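Sharing a structure below in structure tokens format, with a few things to ask.
Here the complex is missing a single protein chain, while all its other protein chains stay put.
Then we have chain A:
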């Protein structure tokens, strides 16, 4: 019995919901930090980051843990919800649930389903494009000679080692998107695969003349859903893991509320800013 207890029992399932949920909260922080570069970073910086996120081996491991966590959290959640529905085959004619519990806490399955739909569409819109399609590459305009410019693509090796994606320029100062480089000897030509221009894809997505506003509304709505899910989920995870104590629970609750509001809010600002001000 004890062997299956951590997987099959009601309490075991709750541990997994809590652990995967908290891991996904960490993921949200990382994802948000990356996304905020759309507001505070340059195009180059964002595309560099996107490349790093799709190629770095440590990130790869983390991303698989994230996919598994999302799937496990969703499947476990569905199983729990089905069991919970079965536990009361005949409902009440009148149920004043609002008198004793918060709306979000009673609607985690609905909120979670909406988030899952959002994740699916979000991955189709950006993740799948980044991973599986040939995307436009980021072009950098370089001033090769006074008054004459030329377009280049940055390569994935840029900034790390040998090759710099610029046609030979006679030992002059080159301006790359705000960064200054000075070369003392002629450089070799290297047109490599270049950075996928996720930055432009993202801007165009939310500025799409036909669908941009709808996408923006959908993304902001989904972040509101996420906020409600977190409002219950963050603190609930600690309770499920057995962390409930008069000493530190009030602090966890305050932190959880702040997390649930601030993180989705910052996420939501990004499409709003792009759509209306970019």
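Odds and ends about this structure:
Criterion: contacts are C-beta pairs under 8 Å (C-beta built on N, C-alpha and C of every residue); 3 or more make two chains touch, one makes a residue touch a chain; residues count from 1.
Heads up, the rule we're going with is that contacts and distances are computed from a predicted model.
Taking the options "Succinate dehydrogenase/fumarate reductase iron-sulfur subunit", "CoA activase", "Beta-barrel porin-2, OmpL-like. bbp2" or "Membrane protein" in turn, only "Succinate dehydrogenase/fumarate reductase iron-sulfur subunit" matches the UniProt protein name of the chain that is not displayed. Contact with the chain that does not appear here is found for just one residue of A:54, A:105, A:121 or A:200, A:105. Across A:5, A:217 or A:262, the single residue that touches the chain missing here is A:5.
One chain is missing from the display, and on chain A it is touched by residues 1-2, 5-6, 9-15, 80, 83-84, 86-97, 99-102, 105-106, 108, 232, 235-236, 239-246.
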